[in-house]
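With one protein chain held back, the other chains of the complex are shown just where they sit.
When the chains are written out, they are named A, B and C in that same order, and each has its own residue count from 1.
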Amino acid sequence: MSKPSQENWYAKLIDIALPIFATLAALIVGAVMLLLLNVNPIEAYAALWEGAFGSQNALAETLVKATPLLLVGLGICISFRGDVINIGGEGQMIVGAIIGTQVGLRMVDSPGWLVVPLALLAGFAGGALWGGIPGLLKAYFNVNEILSTVMMNAIAVQLMTFLLRGPMIDPAQAELASKIPQTARLMENFRLPRWIPTRLHLGALIAVVLAVLVYILLWRTTWGYRIRSVGQNPDASAYAGIQVKNYIVLALVLSGAFAGLAGVMQVYGVNYRMITDGSGSGFTGRAGFNGIVAALFGQLHPLGTIPASILFGALLVGANKMQRVVQVPSALVIALNGLVVVFVVSSEIWRRKRQRRRLAAEMALQEGAPGESDGSEAAHYGGEVD
Amino acid sequence: QAQPAAPEEEEGPFQIAVVMPSSINDLAFSQSMYDALLRVQEEMGGEEAMTFDYSDGMFVVDDAAAAIRDYAAEGYDLVIAHGSQYGSSLQEIAPDFPETSFVWGTTVDTFGIDNIFAYEAASDEGGYVNGVIAASLTESDVLGVVGPIETGDAKLYVDGFVAGAEATNPDVQVNVNYIGSFSDVALASEAANTHVAAGADAMTGTAQMVVGAIGVAEENDAMWFGTQSSQTELAPDVVVANQIYRWEVVLNEIIDLIGEGTLGGQSFTINLENGGEVIEFNPEYDLPEDVKDLADDTIQGIIDGTISTDVSE
Amino acid sequence: MISDLFSMTVLVGILASGIRLATPYLYAAIGETFGQRSGVLNLGVEGQMLLGAFTAFYVAIQTGNLWLGVLSAMIVGAVMGLAMAFVTVNLQAVQGISGIGFYLFGLGLSDLLFQRVLGTVETVKGFPKFNLPVLSDLPIVGEIFFQQNILVYISFALVPLAWFVLNKTTLGLKIRAVGENPEAADSLGVSVARIRYLTIILGGTLSGIAGASLSIALLNVFQQNMTSGLGFIAVALVYFGAWRPFGVLGGALLFSLVNSLQLWVQVLGIPIPSDIAVMMPYILTILVLVISVSRVRAPSALTKPFKREE
Partner (left out) sequence: MTERTILPSGHTQIDHLSMKGITKRFPGVVANHKVDFDVRSGEVHALLGENGAGKTTLMNVLYGLYHADEGEIILNGEEVVIESPTDAIEQGIGMIHQHFMLVETLTVAENVALGLRSSREPLTDLNKVSERILELAELYGLNIDPDAYIWQLSVGQQQRVEIIKALYRGAALLILDEPTAVLTPQEVDEFFCIIREMAKDGHALIFISHKLHEVIDISDRVTVLRDGKKVGTHQTAQATKADLARWMVGREVDFRPEIEQVEPGEVRLKVDNISCLSNRGTSSLQEVDLDVHSGEILGVAGVSGNGQRELAEVITGLREATAGRIFLDGEDITALPPISRTDRALSYIPEERMRDGMIKDFTVAENLILREHHKQPFSNWGFLNLKAVEQHSSELIHNYQIKTPSQETLAKSLSGGNIQKVVVARELSRDPRVIVASQPTRGLDVGAMEYVHSRLLEERLDGTAILLISEDLDEILALADRIAVIYEGQIMGIVPREEATPEKLGLLMAGVKEGV
């Protein structure tokens, strides 16, 4: 019986390798673009690899990049499982960061062990608030969440610029002509511990732990059961006595909360203050969107989202390095990211096909063995009349 | 952090790395730096003497920080963080690379760290001059301004423009529109349309999205005043004057200081006086003599200190 | 100052500019409506628009022929649509992500081409204002509606046309059936794949024109990322319009009008912080949906790849 299990092992390996092959295929297409730009693709991709995994620091940068993707992605796992399409990660990150930063700015006299967890909770709550509004609107006013979350992203960006250039502006900047829209820097003892000398911070570990918790939430608790059931079939859920509206709101609240946490962690783990360049993505690095991609790569499974975030984080970090080393425009890097995304999602179908083929093969094997009821027994009840 | 020595005395060229938020051909903020670096390179004697690498499109603060750190680790002599949102990252990175010089703008804050320089543009000065010219030329007495976000360099410029216009012509009304974005070309264009509908016959604006507004100015035969980079090419018929940033004034000074072993601790301003800002008149535009004289007087007045742009709150 | 808002100039200004602003949304959102009615969510609209905008601009500048520019934008949009259709229909990729992938690709490629081919921001002489005879002379109304460029008119004409196709033709019936219950349509011999290919390519084509309407009709320049989120708003407007062309028109007009109102609020010096003013169209769009209780459900098969035999 060792043979089938061995085959299984091979099959699994190929399944895992599939997205990697797809990425390589996308990079080959990218190589053509690079050649057209008179850049040596091998040199370019070597730089990409180097930038993503080539050193302790590169690896750390990859993980730093992956952390908000994972957190947002966890929220996406929850909401998409509840059939709530949350496109509002950007806004939720921003609002989470705003509220979380307030904690650090206001409680300057308090000890770090108190402020940091409190701030993370506040960020969680802020994201929950910004996700909860579209949730309530959907549940009680039938306002489509794709529309409202897209709109709320724009509102959050303007709210951020309003606050950062006004009420929350760094007092030092308020004095200067430059008036950079940023908050004051967080106190040293309010920062998430780092793996010196890299920027890898405790948030990465927290995110992984949370992935496990989200897994438990979704498949081991009644809340998760209900979120999924409402997502699959609201009619049947209503009839089963589940308060459908509440779980729609809950799905968005939790989804927003995780994005909010991602936002506040960017402040307490990476930047140590909020700054805006006037766009949302300047602060979020598009993690609110890319987190969706990561979660879907991870098949909306919290644990699958972990490697998916790392893959995507590596790509983003590595591509920036490639841009520096071979001096290609950032535009190429963006286009290349797009190609990788398209190729990887497209490769999914091979995995599904392989799975089917494997099952069918297994069954054909079983058919050979005598079953419980076979033709001979059937014949007992009557033969052909014709 | 391992710090590869990068002694300037070595015969290799002077190496600069620059991180910029938008792309190098935005006809605005980032391009002004890119063009300046090209000029510096030429002045220094080409690639033998100076080379520079850039990362453009670095609007994500966090990515910029990674780039800055990476450039520093690679041993560049000078790392330029061309965007006020990058300061916080520099503050963190610079101490790890004591032998690399960093510079950022636009601000005056060097955080008291001795390998950080800072630069800013007195954009209010050029704004003031543009405002004076616009107010002298307007027939409707209505001027329009298309701004991105009410902060930093943009706000300074706009405030200067308003002050200049109001000081010249008490009847003039300056309508200001901040569209809330650096990239929304369509909204910038509609903002310009709004100004035209409100009666403006001269407009200005700042940041890369104003290219949308310039077209509207041209279409409606309204005057346009540029800033940061030269926008004359876009609408040769209606552009009257541009305030142009010549960051090389600052860069040259910094490169000299680095040569002398000073890696930071000072801040610089480009302005009309030091030639870091230049008012470039569109030769195609038929500017009346008296207005040209008034503009020149204003420039001189600002340089002399007899005219104050009066924007500090 | 607030009373200034009600002066005739301002009202005319708001309406005329609202109509201009609505134009790209209409093209993109009507195209997206077709896709979504057949069960495909295309989040790549923005990327298609950017490529369309660049292509139209480049071709117009090279050939001096604006219509050739529009045509090439349509082709580029259609090709992007074709790719999207292949990926979502044949390869059954998750629609949400593949759309984001195409968006990134379009965003990057349009910028790359812009930098390599054009190098710098330039302007083009775009479609001129075209005053509709007689109508444009009408007081007020003429100025608002009938002194626009040709692409504006076409975008508005598209709305009843789309309504007609969706509701009165056999093709429309097939599209609606495929988006609601592809199994049922399939069981009646309607090719789900063919219908979806058609709507996605149509969507891409219209997104291409949406881009062209920016680069060679309304703005007459190309700048990297010049759509700046417009494509995503267009997708949102499809939801606002509850997948009905006239609903989409309502959403596009509402959003654009409030946006132009917001510009006027600032111009008139009404003391509201600029950021807050900029929020207005976003907030109002949501609010309008809150008060107008709509009970329309999304097409049931939206985002679900169709495969026969599980």
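Here is the rule we use: contacts are C-beta pairs under 8 Å (C-beta built on N, C-alpha and C of every residue); 3 or more make two chains touch, one makes a residue touch a chain.
None of the values given here were measured: they were computed from a predicted structure.
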Legend entry - Chains on display which the left-out chain touches in the complete complex: A, C
Inset, instruction - Would you mind spotting which of A:243, A:299 or A:327 touches the chain that isn't drawn? - result: A:243
Legend entry - Residue touching the undisplayed chain, where the options are A:65, A:185, A:228 or A:286: A:228
Legend entry - From C:184, C:270 or C:287, residue that would touch the chain that is not displayed: C:184
Legend entry - Absent chain, residues of chain A that touch it: 219-223, 225-226, 228-229, 232-233, 235-243, 356, 359-360, 363-364, 367, 373-375, 378-379, 381-386
Inset, instruction - Touching the hidden chain in the full complex, which residues of chain C are there? Just list them. - result: 168-174, 176-177, 180-181, 183-191, 297, 299-300, 308-310
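Everything below uses one rule, namely that only the chains that are shown with their structure count from here on.
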Inset, instruction - Could you classify the connectivity of these chains, where an edge means two chains touch, as line, ring, star, complete or other? - result: complete
Legend entry - Geometric centre distance via CA averages, chain C-chain A, whole Å: 28
Inset, instruction - Please work out the Cα centroid separation of chain A and chain B, and write it as a whole number of Å. - result: 37
Legend entry - Per-residue overlap in chain B, given as positions that touch at least 2 other chains: 23, 57, 149-150, 180-181, 183
Legend entry - Multi-chain contact sites of chain A, meaning residues that touch two or more partners: 158, 161, 165, 329, 331, 334
Inset, instruction - Spell out the part of chain C that touches chain A in their complex, as residue ranges. - result: 47, 83, 87, 91-94, 96-98, 100-112, 114-116, 224, 229, 232-233, 235-237, 239-240, 273, 275-276, 278-279, 282-283, 285-286, 289-290, 293-295, 298
Inset, instruction - Report the residues of chain A in contact with chain C in the complex, numbered from low to high. - result: 33, 37, 85, 87, 137, 141-144, 146-148, 150-152, 154-155, 158-159, 161-162, 165-166, 289, 292-293, 296-297, 329, 331-342, 345-346, 348-349, 352
Inset, instruction - Provide the residue numbers of chain C that touch chain B in the complex, in ascending order. - result: 9-10, 12-13, 16-17, 20-21, 24, 111, 115, 119-123, 126, 214, 218-221, 223-230, 259-260, 263-264, 266-269, 273-275, 278
